[in-house]
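A single protein chain has been omitted from the complex, and every remaining protein chain is retained in its original position.
Order of writing sets the labels: A and B. Residues in every chain begin at 1.
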Amino acid sequence: MSRKLLLTAVAALGMAFNSGAWSQNIKIAILGPMAFVQGENHWAGAEMARDEINKAGGISVGGSKRQIEILKFDTNELQSVPDATNAIERAITRDKADFLIGGFRSEAVIAMQEVAMDAKKLFLGAGAADAKLGENVVKDYERYKYWFRVSPTKSPDLGRTLFAVLGAVGAQIRTELKKEIPKVAILSEKAAWTESIVKAVQANLPKMNMEVVGTWQPSPIATDVTAELSAIKRSGADIVFTLISGPMGIVMGRQMGELQLPAIAFGINVEAQKDGFWQATAGKGNYVATLDTYAEVEMTPKMIPFVKAFKERYKKAPTYNAATYDAIFILKAAIEQTGTIDANKLVPVIEKMEHVGAGSTASWDKNHDLIWAVGKTAGIGVQWQDGQKVAFWPPQIKGMKPFKMPKQ
Amino acid sequence: MKGLLALPQWLWAQLRHEVLVLPSRSFVLIATIALLLLPLAYDDPYVLRIITMTAIFAIFAASWDLLAGFTGQVNFGHALFFGIGAYTSALLSHHLGWAPGFTVPIGAMAAMLAGYLVGIPCLRLRGSYLSLATLAFPLILTGLLFAFPDFSGGELGVSGLTRVIVGTVGNYYVAVVLMLVLCFAIWKIGDSHTGLIFHAIREDEVACRASGINTTRYKLLAFTLSGLFAGLSGALFAHFMRVAGPSSLEVALSFQVVIWGIFGGIATIYGPVLAVFILYPLTEILANFEVFKEIRLLMFAVIVLLVLLFMPQGLTPWIRDKIELVCPRCKNRSGFTRHQCRLCGAELR
Partner (left out) sequence: MFQDILVSGLINSGVYALLAIGFSLIFGVARIVNIAHTAFYMLASYALYGMLVIGGVPLVLAIPLAVVAVVALSLVCYKLVIEPVRQHESAVLIATIALALIFQESLLVSFGGHFLGIPNAVEGVTSIIGVRVSYQRLIILVVVAVTLVATWYLLNRTRLGLAIRASANDQEIANLMGMNVNRVAMYTVGISVGLAAIAGVVVAPVFVVDPLMWLSPLVTMLAIVVLGGLGSLKGSLIGAFIIGYVEAITVFSVPSGSYLKGAVALSIMVLVLLIRPEGLFGVVFEEER
């Protein structure tokens, strides 16, 4: 009698701790800073994918259909790197996740990558741009092959996109303002991801027939750039080339409007990618342009329906972190092709895949980084025009509108 | 034959007369045994990871207590030593390819040197001035590291480090054994003649100097030793996480160790260690429950605040007062079940 009681107790305990270890669902852990916009987008993109796939019946694994279950893990990586590694360990060990997607802060993702590789689990990145993550794959293929970056392109490639757009904007300045050599002021955060891009810009702009009038590098958490902008104004710049991922993006937009700088801002401005940018700059962030990933243009056949559905469900536009949507579909394609969820069998399939997603048409190189190509993975150029975020680059894609210059 | 029995006999005598006589020491003994046997009973890598991190942070907290609790030089930038230990061992490992067995001690020694160097200007400062000045040092170092990103890796830090030992259980034992040994050593330092002088310096430095003690030397000694142990914990941390980044120098970490120290009870060594073992796993456990996930840090702060209101001197002094009684005659502690002091026989109640 007591033996039966003991067995029941153990079984109950086992059920309590092994949340669905024997369930047929495929478990995908979504890891990100959930209190912040990056994590919110990680989760939102994943939810959209899960609902779409499960409604269609699930993923076909070697004949039988299995549903997807997504698990939310708050890595709190912006405040604590150990929290992130604890979260991913929990996802692997406690919750027995089959796949891991997400990440944002490069320092945390590098540490998380180690944990995932130890456990030989597929880890798809949807936020960190540092090249080191891909370099590890080449350095020790057998260990790091389970890592793939779904978004964004690695930071040196961001530079290539920036040059392409700068060329287009520069050409427009030449025709509209009748200036042979546009002047460019570089306003960049002092951060690891901007280092190589700043150097490349300083070296290449003269070759593109543009002059670099100065380089300003405030701290990533700076909230006041009037000093820098006054100096930039004095330099007579036509373009303010921005590399900003933090709150400075809002402040700059606003203060440029207040000081009535005749220049346009273009570059990477993560805050300007968000819908709240217009309100945050109190309507002064007009003409601010930035690289972005999603817009209602036909970069891929899936992009417009995805963006529309996302906006309807979450009342705001997706950021590049919503690439978790594409990541899950990539996994689906690979699983259905191989008929298994064994990571070792999936890796070579993904390596050779070209996936038409909602954010990009993705394919991977030796570093398991996205192969850069305009119109496929290079992203979109957007500009704020009178309260609306308008896509203007690449001009050949359907849905693009022209770029606007401020009144001189 | 007799010689062979000498060691076990001595151990048994120690156990009977030194350890088992006090409830607090018995508790420490039980906890030690439990920690050492844990992997045999429960080898969930997640739990082992948490305890490994806790052990590393416990060394860190103990080193802070030695400096701030004992000599009263409250250090608000203790993460400096942690970060120096982490970065030194990481850079040596990355650029020169040395094994962790070498880089960890060297990292610790670099932090020890840093402790000495930081201690010198702090000699002139007192109280809050010292605390706020020490706050500045890790921030200045962070600025320097960002200024030379090719060397230090910028915000990414140094990555790709090797673990001290392969395997979760191996690392667990390295961390836990080191913690037990080092924390015991730090406690012994606190319990020695040097520790007595540290106490005296905190209580009344002028009287100390009047008694002929070279307080400068002892204050510097406190800084140096504290730096050594903190640097060691930092180096272990770097090798365990495989990354040494600017997060090892951040203000939040310095504040965290201050909270652990005061929460556990300053000038005790075992207090902060206990505080880390309670608070760090607690914040992790809270993360497991859906409803608490978002407000983890909030609950942590609220708990700390509440405990502070009821036990302003820290957790361990409060606990010890409950389970032990102080003899009115010889001032030594005995278990709360006793009626007479274990040493001098006086009536306890």
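Everything below uses one rule, namely that contacts are C-beta pairs under 8 Å (C-beta built on N, C-alpha and C of every residue); 3 or more make two chains touch, one makes a residue touch a chain.
Note that this is a predicted model, so its numbers are computed, not measured.
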Omitted chain's touching partners, listed by label: A, B
Full-complex contact with the absent chain, from B:5, B:144 or B:196: B:144
Residue among B:266, B:287, B:327 or B:348 that touches the chain left out of view: B:266
Selected from B:41, B:166 or B:305 as touching the chain missing from the view: B:305
Contacting the left-out chain in the complete assembly, out of A:56, A:138 or A:282: A:282
Omitted-chain contact residue, chosen from B:5, B:132, B:196 or B:344: B:132
Where the missing chain touches subunit B, by residue: 74, 121, 124-126, 128-129, 131-133, 135-137, 139-140, 142-144, 146-147, 206, 251, 255, 258-259, 262-263, 266, 294-295, 297-298, 300-302, 304-305, 308-309, 312-313
Subunit A residues touching the omitted chain (full complex): 33, 35-37, 40, 78, 189-190, 214-224, 226-228, 230-231, 233-234, 246-247, 250-251, 254-255, 258-260, 271, 274, 276, 279-282
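The working rule: only the chains that are shown with their structure count from here on.
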Between subunit A and subunit B, centroid-to-centroid distance (C-alpha), Å: 39
Complex contacts: residues of subunit A adjacent to subunit B: 34-35, 74, 76, 79-83, 85-87, 89-90, 92-94, 106-107, 110-111, 114, 130, 132, 136, 139, 190-192, 195
Sites on subunit B touched by subunit A in the complex: 44-46, 49-50, 53, 146, 149, 153-157, 159-160, 241-243, 245-247, 252, 284, 287-288, 293-294, 296-297
